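Some chains omitted; the rest stay in position.
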Amino acid sequence: MSDLLRPESTTDLVGSAAALWEVVREAPPLTHCITNAVVTGFTANVLLAAGAAPAMVDIVGEAELFAGVASGLLINLGTPTPEQRAAILEAVAGATASGTPWVLDPVAIGTLPIRTALAHDLANQRPTAIRGNASEILALAGVSAGGRGVDATDSTDAAADAAAALATRTGAVVAVSGPVDLLTDGERILRLANGHELLTRVTGGGCALGAVMAALLGAARVTGHDALTAVAAASLGYTIAAEHAATTARGPGSFAVSLLDALAALRPEDLVAEARVESGAR
Amino acid sequence: MSDLLRPESTTDLVGSAAALWEVVREAPPLTHCITNAVVTGFTANVLLAAGAAPAMVDIVGEAELFAGVASGLLINLGTPTPEQRAAILEAVAGATASGTPWVLDPVAIGTLPIRTALAHDLANQRPTAIRGNASEILALAGVSAGGRGVDATDSTDAAADAAAALATRTGAVVAVSGPVDLLTDGERILRLANGHELLTRVTGGGCALGAVMAALLGAARVTGHDALTAVAAASLGYTIAAEHAATTARGPGSFAVSLLDALAALRPEDLVAEARVESGAR
């Protein structure tokens, strides 16, 4: 990883994040999603609004090939049917063979046995990034059994040590979503304070962020930025758009609509002006 | 059922319904949905807006366990793939073993053979509630073959006797959706006159109500209210929110968005002020 661009400061990071969003708008990254049945439509609309090109290819016999040509890949375990589970293994093989960056979103792991076993298996296959709420990251790190004990409203700091250990073990950037998002590659820790509570009142509010991460990781292949920068860029753009959307929303329904409008209207310079980032070493 | 709270009057019923909505907001019921592919996203958004915690767990190997820990369960037969059919049987077993209340929504039964046979099987497994339009309830009661002969625009009174007989036979509260919703436990009959025609122009307008019933039945486990009260509370809150949404809607698209906003803004006292309920014995 030594030849990748690593920001030296939070100002540098935010500038790189803005540059990555410009790339997304100029050359829409083909973003391969295998995601859950609840959020497919919203996820595709979020990617289109962000400027990316979504493609949901989740059947055996097509997923490996497509992951090989895509710019980035999302694996979301929300409703893992047997067909999807087999397609996921194919897609990860295709991504690995071609160097396609991929994001693992271990939805609701902990108690539910099938997705939990699959998530642990996938975490060992070197995902580029792992995104979840504190409960899911703790469960994947082996610290807790997951479940409702720690959910998205808890502080992400409770999962900071587990996230860093998980990053070190898997080689992935780990993103813990919450009121303050915590991102780490095992060495560096970023805390991103943008966002809005209404994101938790829209189904797919977190799942779609995983897809945006896959898109920005695709853009980072063009620019040479490292994965932590790409994941931070995705989080910042998405959560700043959420703040814009909240200014006109009258509730969760109009917020989801406005979020798509705000993502489409997001300018790279908005990140520079509005990002709230705190950086530190572990 | 003698130890459950049974309202003595419609005023009492509406007060109990309002109390149940307060419980939903204070302790979001974990609502397990196995529902059709068309309405998963909208259903989850309706539950989130109402204050509940949705979870779509519809695979074999996870559905039974999850139904055992959930507050309420929805079984909707709109697109019953083989995997979902097996998961449904698992989930109902889990719900039965744990006493989790569950709602059966026999979508489009009558002519279509696979879902019709499954619906009849499930109706014999003591669902807590059954929700459908007049056509579906008549078909499940064995009175007609279903289909388009009687659809959601017909009077629900045409299905009143069949609904009462079905309730008596299965032990379920039966809810017939239409311009006036008819609810019965076989002895009592409630007619709820709130709602709006635009609900029939949004896909999932009825399906999502089934999920709200599962959430309110979960809340009723906390308060000790009976199933008829919980099902009535779900219908009243949902249809009053629909009336609120219709005041600003410019068509079915903006109505669906406003419905989510209105559900999130619904106050328990709105039920007391606006419910239109007529009660009677069979």
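First chain written, first letter: the chains are A and B, and each begins at residue 1.
Rule of thumb we're sticking to: contacts are C-beta pairs under 8 Å (C-beta built on N, C-alpha and C of every residue); 3 or more make two chains touch, one makes a residue touch a chain.
This is a predicted model, so every value here is computed, not measured.
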| item | value |
| --- | --- |
| Number of copies constituting the complete assembly, 2 shown | 3 |
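Criterion: only the chains that are shown with their structure count from here on.
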| item | value |
| --- | --- |
| Chain A and chain B, separation of their C-alpha mean positions in angstrom | 35 |
| Parts of chain A lying in touch with chain B, wherever the complex brings them together | 36-42, 78-82, 108, 111-115, 148, 201-204, 250-254, 256-257 |
| For the chain B and chain A complex, residues of the former touching the latter | 30, 37, 40-41, 44-45, 48-49, 54-62, 65-66, 69, 83, 256-265 |
